[in-house]
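For this view, one protein chain was removed and the others were kept in their places.
Going by the order they are written in, the chains are A and B; count residues from 1 in each one.
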Amino acid sequence: MDTLATSPSDVAVEPDRIRAIPQGKVGVWWFLASEIMIFGGLIGSFILIRLAHGGWHAEADHVHWRIGALNTLVLLTSSLTMAWACDAVKERDQRALKTFLFLTMLLGLTFLGIKAFEYSWEISDGFTPATNLFFAFYFTLTGLHACHVLGGIVANTLLWLCAVRGRRWPMIQHRVEFAGLYWHFVDIVWIFLFPLVYLS
Amino acid sequence: MPELDENLRAARRADFRVWEYLLLLLVAGLVVFAAPIPKMGIVALIFAAAVAKAGLVVRNYMHLRHEHLLLYLIAFVPVLLFVGLTLTLLPDIALRQ
Partner (left out) sequence: MMTTAGASLTSVTEEHYAEPSFWRQYVFSTDHKTIAKQYLALALFWSVVGGLTAHIVRWQLAWPAGTRLGHRLLTPDAYNAMVTMHGTIMVFFVAMPLLLGAFGNFCIPLMIGARDMAFPRLNMLSVWTFFLSSLVLLASFFVPGGAAASGWTAYAPLSSVPAYTAAVLGQDLWILAVALEFASFLMGGINFLTTPLTLRAPGMSLWRLPLLVWYEACASLLFLLSVGPLVAGAVMLLLDRLVGTGFYLPARGGDPLLWEHLFWFFGHPEVYVVALPGFGIMLEILPVFARKPIFGYRTIVISVLTAAGLSLIVWAHHMFVSGMDPRLAAPFSVTTILISVPFVIIVFAMVATLWGGAISLETPMLFALGGLASFILGGVTGIFLGSETTDIYLHATYFVVAHFHYTMFPVTFFAGFAGLYYWYPKMFGRMMNERLGKLHFWLTFILFNAVFIPLFVVGLAGTPRRVYAPAAYELFKPLQHFQVAATVATLLLLASQLPFVANFLLSMVRGRRAEKNPWRANTLEWTVESPPPHGNFAAPPVVRHGPYEYSVPGSRVDWMAQDQRFEPAQAAGGG
């Protein structure tokens, strides 16, 4: 054992495979881990309180599952375009990168637009966060998620601007991948939110 | 250059195929939602579909299938943790009344 005073080792150790992982990728995954805990805490609280109240089926009838399904489709497709953007940046295809980043932004904005329309419909129907506990959770869960979507759109827009100007071209390869990881994470949260909120 | 295009087209096709599966699972979930089976069954099947969708995105779009074990751990330990937290609180919060 080289930490005991019996035989001080004079040999340098080979670099391990962990050191070969790009540090930005490790950093993004740690960030996602913390976000998993945040959303997990909120989702877990929702599940627990919902079970305590027998399922809230009557309250849940007032959300519009067709709109939720449409939004799910929008977000899933945006994950596809984001994946295509990552493929493009790996092969240094600048035109494709710009196109797919732009499409991802557009789909993200579409998601937010549909959400805004949905919120205004529900509020005008008289359902606000203060109406009942189901809607308190509904607005909090989807609202927090929407904030994360907005953050992702901002990040993607900045990358798209970099790609458009052609500047720092080699540097943005990793950053597109990291933005992709974040965007897919936001998609996955919605993949679970949709059935939890709309389909139960 | 043609070789690069070939790689790119193969990657894009693979990603598109994943999207097709995601769409399939979404539609399947909606069909189950409308199906005349007991509520518990619906919930279980829809949840399974969600897990499958998430798994597809994580393994393919987020490339976890090619990554070091460390990143798997970073991704899945929190999931286990908050699932554990929710299960632990079931007797106290969920099953009170």
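In this section, contacts are C-beta pairs under 8 Å (C-beta built on N, C-alpha and C of every residue); 3 or more make two chains touch, one makes a residue touch a chain.
Computed from a prediction, not measured in an experiment: that's the story for all the values here.
A.B. asks: Over the full complex, note down every shown chain the hidden chain is touching.
C.D. replies: Result for the missing chain's touching partners among shown chains: A, B.
A.B. asks: From the list A:L42, A:A83 or A:L97, which touches the chain that is not on show?
C.D. replies: A:L42
A.B. asks: With the missing chain put back, which residues of chain A would touch it? List them for me.
C.D. replies: 1-5, 8-13, 15-16, 18-27, 30-31, 33-42, 44-45, 48-49, 52-53, 129-130, 132-133, 136, 140, 144, 170-171, 173-175
A.B. asks: Which parts of chain B are in contact with the chain that was left out?
C.D. replies: 70, 77-78, 81-82, 84-85, 88-89, 91-93, 96
Everything below uses one rule, namely that only the chains that are shown with their structure count from here on.
A.B. asks: Per the centroid of Cα atoms for each chain, what is the distance between chain A and chain B, given in Å?
C.D. replies: Their C-alpha centroids are separated by 13 Å.
A.B. asks: Enumerate the contact residues on chain B facing chain A in the complex.
C.D. replies: 4-5, 7-8, 11-12, 15-16, 18-19, 22-23, 26, 29-30, 33, 39, 42-43, 46-47, 49-50, 53-54, 57-58, 60-62, 67-68, 70-71, 74-75, 77-79, 81-83, 85-86, 89-90, 93-97
A.B. asks: Under the stated contact criterion, what part of chain A meets chain B in this complex?
C.D. replies: Result: residues 17-18, 21, 25-26, 29-30, 32-34, 36-37, 40-41, 43-44, 47-49, 51-52, 55, 65, 69, 72-73, 76-77, 79-80, 82-84, 87-88, 90-93, 96, 180-181, 184-185, 187-188, 191-192, 194-195, 199-200 of chain A touch chain B.
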